[in-house]
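A single protein chain has been removed from this complex, and every other one stays in its place.
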Amino acid sequence: MFKAIVSAATLRDALDSVSVLVEECKIRLNEDGLAIQAVDPANVGMVDLSLDSEAFESYEADGGVIGVNLSRLEDIAGMGNAGDLVHLELDEETRKLHIRIDGLSYTLALIDPDSIRQEPDIPDLDLPAEIVLEGTHLDRGIKAANMVSDHIALRVDESEETFHIEAEGDTDDVDLELTRADLIDLEVGPAESLFSLDYLKDMNKAIPSDAEVTMELGEEFPVKLHFEFAEGLGQVTYMLAPRIQSD
Amino acid sequence: MFKAIVSAATLRDALDSVSVLVEECKIRLNEDGLAIQAVDPANVGMVDLSLDSEAFESYEADGGVIGVNLSRLEDIAGMGNAGDLVHLELDEETRKLHIRIDGLSYTLALIDPDSIRQEPDIPDLDLPAEIVLEGTHLDRGIKAANMVSDHIALRVDESEETFHIEAEGDTDDVDLELTRADLIDLEVGPAESLFSLDYLKDMNKAIPSDAEVTMELGEEFPVKLHFEFAEGLGQVTYMLAPRIQSD
Partner (left out) sequence: MFKAIVSAATLRDALDSVSVLVEECKIRLNEDGLAIQAVDPANVGMVDLSLDSEAFESYEADGGVIGVNLSRLEDIAGMGNAGDLVHLELDEETRKLHIRIDGLSYTLALIDPDSIRQEPDIPDLDLPAEIVLEGTHLDRGIKAANMVSDHIALRVDESEETFHIEAEGDTDDVDLELTRADLIDLEVGPAESLFSLDYLKDMNKAIPSDAEVTMELGEEFPVKLHFEFAEGLGQVTYMLAPRIQSD
């Protein structure tokens, strides 16, 4: 059983943060809210999303799992204005999701969850450095790195107490230095890892520009990026595997 | 003889509603205003446009016919701001149309009207249902249908007194239900027909978003769409042939 009402904006934010990695996903319809875990086909990027039942106007579910095509569902959510309410109701028999927005009814055929890639086991890493920064700073660093390379290094300078977003190109280099004054928070620790810029660009697209991003970082370890949406009732954690420096 | 002055916005609105169906058309330069009738190459969509002489700043004509390339004429009208006046004058000898907008002179070679597809004979159908709705509602239904199919059904539910814009895809369905409260006016009658979405999308492009659209509908009959522009002095009627339901 699943029956819920949610604003089009909240639904879109939730879907967007998953669709940058995968085309299809399983949605767990837990009693206390929705949960999605997914990993991209190359096993490089993972997402762990939860949307609390309190983020909904109304929410009833008893623990089922549905499989959805994300771009299809995003298109439907896009038929409403940000404040419009989206009514969702699962028809258990036909395995279709009935969606209503302001007079418009959409019947979405679901995907067999067993045909969707296994949900990842997101490891509980204890990473030595934590950087809390504005989404706009991360965005600027990614744009700059993109001018010279398709890799990006994230690094904490322990003695200077600065965080660096860097890239080395064939001829040119960039370095965005963020000091304690630029950052919201910084826990220094040995941290420097190289990542695929394409993945980070995709993840960054889903981060609202006014979001606070919490980044956990180590030495040649995956990075974790955490941010909230829906006034804190929605939580997204991305994990991105590092590139080997000697590449 | 033809000599007229009209605002760039009115001229553009008139041309746009015809150019969604055909590239070239005949313009009848009647004493009481312009008239255009055209049918697309596949004989599926027709347009009947009239622009009253009172929509012009000044207007003199004696019943000639000219052939024009619509996109060329639209480009020229686009060289003026909405309120700019466009001066049109036919040179009968050279068969060229002299166009002036704010210091810019354009000499447009006309097309031999005999080389343009015959104007259609738009049938005077007496269709059982009439729906008057806001252009934005039609637009929303078309966008929704476009997510799942390349056909669109228009239907009146006589008992519920509702109008439906529907589409059935391979897996998903959509249905935009408009009640009497959503509609400007509704005359119920047996009405359900299927249409090519591409044509309706094109026609919809030419309908101003703030326009009232009057739709006449029957059972497996053509649909007629009527709207006004130029403060009611311009009239457009589209007619679109139905698809056979068993397709």
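Lettered A and B in written order, each chain numbered from 1.
Just so it is clear, a residue touches a chain if its C-beta (ideal position, glycine included) is under 8 Å from a C-beta of that chain, and two chains touch if they have at least 3 such contacts.
As the structure is a computational prediction, the values presented were derived from the model and not from experiment.
K.L.:
Quick one: which of B:L108, B:M147, B:L183 or B:A241 touches the chain that's been left out?
P.N.:
B:L108
K.L.:
Any idea which of A:K3, A:R28, A:R140 or A:K201 touches the chain not displayed?
P.N.:
Final answer for the missing-chain contact: A:R140.
K.L.:
Specify the residue from the set A:V174, A:A211 or A:L225 that touches the hidden chain.
P.N.:
Checking the options A:V174, A:A211 or A:L225, the one contacting the hidden chain is A:V174.
K.L.:
May I ask which residue of B:K3, B:R28 or B:R72 touches the chain that does not appear here?
P.N.:
Of these options, the touching residue for the absent chain is B:R72.
K.L.:
Just checking the interface: what residues of chain A touch the absent partner chain?
P.N.:
140-141, 143-144, 147, 171-179, 182
K.L.:
Tell me where the left-out chain touches chain B, residue by residue.
P.N.:
Touch with the absent chain occurs at residues 72, 75-76, 79, 103-109.
Please note the rule applied: only the chains that are shown with their structure count from here on.
K.L.:
What rotation angle, rounded to the nearest 5 degrees, superposes the C-alpha atoms of chain A onto those of its identical copy chain B?
P.N.:
Going from chain A to chain B via C-alpha fit gives 120 degrees.
K.L.:
Taking each chain's centre as the mean position of its Cα atoms, how many Å separate chain A from chain B?
P.N.:
Chain centroid spacing, chain A to chain B, equals 45 Å.
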